[in-house]
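Only one protein chain is missing; all other protein chains are in place.
When the chains are written out, they are named A and B in that same order, and each has its own residue count from 1.
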Amino acid sequence: MLYREAGQFKTSYASDFAVFPILQDRIGIAIILAVAFIIIPLTGNDFLVNAVMIPFLIFSLAAIGLNLLTGYTGLLSLGTGAFMGVGAYACYKLTTIFPNVNIIVWVIASGFFSAAVGAIFGLPSLRIKGFYLAIATLAAQFFLEWCFIRIPWLYNNNVSGAIEVPQRELLGVIITGPRATAQTRYYIVLVLVVLMTWIASNLVHGRIGRMWMAVRDMDIAAELMGIRLLPTKLLAFAVSSFYCGVAGALMVFFWYGGSEASVFNINQSFTILFMIIIGGLGSLLGSFLGAALIYILPIVLRFVPPALGLPLQAATVEHITFMTVGILIVLFLIVEPAGLARLWLIGKQKLRVWPFPY
Amino acid sequence: MRAPGGPEVAAGEVLLSVENVSLSFGGVKAVSDVSFDIRKGEIRAIIGPNGAGKTSMLNIINGFYQPQQGRITFKGEARAKMRPHEAATGGIARTFQNVALFRGMTALDNIMAGRTLKMHSNFFWQLLRHGPAMQEEVEHRRSVEEIIDFLKIQEIRRVPVGRLPYGLQKRVELGRALAMEPELLLLDEPMAGMNLEEKEDMSRFVLDANDYFGTTIALIEHDMGVVMDLSDRVVVLDHGIKIADGTPDEVKRNQAVIDAYLGVAH
Partner (left out) sequence: MELLYQIFVDPFVQMATAPDLFVQTLWEGLVGGMLYALIALGFVLIFKASGVFNFAQGIMVVFAALTLVGLYDAGLPAFLALGLTIVVMFLLAFTVERAVLRPLVNQPDIILFMATFGITYFLIGFGEFVFGGDPKVMVTDGLFLPKGAITYKALGGIVQLQKLDIVAAVTATIMVAALGIFFSKTRIGRALRAVADSHSAALSVGISLEQIWVIVWFAAGLVALVTGIFWGARSDVSFALEVIALKALPVLILGGFTSIPGAIVGGLIIGIGEKLGEFYWGPLVGGGTDAWFAYVIALVFLLFRPQGLFGETIIERV
């Protein structure tokens, strides 16, 4: 009854092309944005913002990046962690060499570095596909990780090998470094993530998204239709790595406050991959849902059992998280390979005809 | 990359010809020294028993397989090998024996994908989905809607193609090929697996595409009735060799053809 399209006619192709053609969807998005921009900063405590919302947004961004490459274009990548690292280290170098330029400019710029590196490591996709390509991305992952450790210039020759985030301001407000408030950092991350999600949505709904999906579904037919495979795949690598790079820079500068190479290891690559498998390959919404589930899960495990009187050690939480994630992956692949996003769509379908069963 | 097209080809003139083309895979000869041509505006059937090399022939024209010998002349330009991208920009489109639709996309998106070559708005506008990018989407949507009307698939626009019945999938695939506004349309067994009604519909679409859009058509088909009704000229292949070439009547009476098919008529 509530979720009906009846009466909503489109009178032009342009309006038919809208990403959210149904009015109820538009209202829903408006509500979500209102909650994100207004309600959470006003009512949320520091913990909620710092330990839950900021990382959730950052992981969602990285998940979108990987989803563009793996979900939409069908190129399985295990190098996500390393590409995030490229963004983080690029941003660090840029801001320490040019401290007077606005840090947000450097965050975006570091995305371009990541994009370039991603495109280079995407060159093998001309010749290889499927899990062979995945192994090539492992080369990227291990090689770049090695670079983060063995090239001292990247972390300004710091003895410990770690990088520390310097304090930076925007319009007089401190936004990075130990003195930046959680609220401030949250807003910056939120604005960037919303903006980049909008751009990703534009891309996937247009010509480029169709090209990517064509390459994923039947690359031979795509090629015979005139879609050039290598530029399309390289674009996917570049855009995907851009998103991951920005996510990496945000992670270090607006969440952790510092970092070392091990943050961007193969485990990180797998985490993001699991987010999009569970959330839904080829779905922007799925990127958010998957990030939420995988990221929130260990937090829930850490706090709920003690609240119920069952204290768990930190190590045990980690073990149970691994086991649960493993089971969830297999479960989702069996039951709903299109992930939470499809479950959500099915739910909406049912809402369309509710309360009537047909 | 060569500039698309070449000189304009008048109706009746040769649009594409293959000369002495041979193709082998390892030790297997798929096509041996085959030559024939396709004239602009005609419907050319390629027939023959299973394994005759018909699909391989289409794949060579399309640029998917590169022949070891021979030449392909398209719109006046001769070349030893055709590249897929050249074929597509030159105006060759095709459908496949096992429907090669993009299963993750809706019927509308599949056909819109066929317009890719004609869409040029640059990356910047794509990022914003505004201005030239949006204008292009709308403009091409108009053309695609013409095709959707032509093929009468309006109701299934938004259905993911994986869920469509086989007959409709074949129609969407035809639509996607037509969306490229091809000069030469290669159809690989467009009627396979269809019942009589569906075949009649598809035949109608093929004829109309030829009439209304002016598309030259080369089709592989097993149903003799369809071949006789639709085609202007026929090429017969058997075991990779051309055994007959002419009008449907001529070919029907050709002894070698009858032998190859063991006298089985549909």
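By our rule, a residue touches a chain if its C-beta (ideal position, glycine included) is under 8 Å from a C-beta of that chain, and two chains touch if they have at least 3 such contacts.
Keep in mind that what you see is a predicted model, and the values were worked out from it rather than measured.
Considering the full assembly, A:319 is the residue among A:26, A:179 or A:319 that touches the omitted chain. Across A:57, A:76, A:200 or A:239, the single residue that touches the chain missing here is A:76.
Considering the whole complex, the residue from A:130, A:166, A:231 or A:306 that touches the absent chain is A:130. Residues touching the missing chain, restricted to chain A, are 76, 124, 127-128, 130-132, 134-136, 138-139, 142-143, 145-146, 149-150, 220, 266, 270, 273-274, 277, 315-316, 318-330, 333-334, 337 (touch as defined at the top).
To be clear about the criterion, only the chains that are shown with their structure count from here on.
Work out the mean CA point of chain A and of chain B, and you get 41 Å between them. On the chain A side of its complex with chain B, the touching residues are 12-14, 16-17, 199, 201-203, 205-208, 210-211, 213-214, 216-218, 220-228, 282. If you check the complex, the residues on chain B that touch chain A are 62-64, 84-85, 87-89, 93-94, 96, 100-105, 109, 112-114, 116-117, 119, 121, 123, 126-129, 133-134, 136-138, 141-142, 145, 176, 180.
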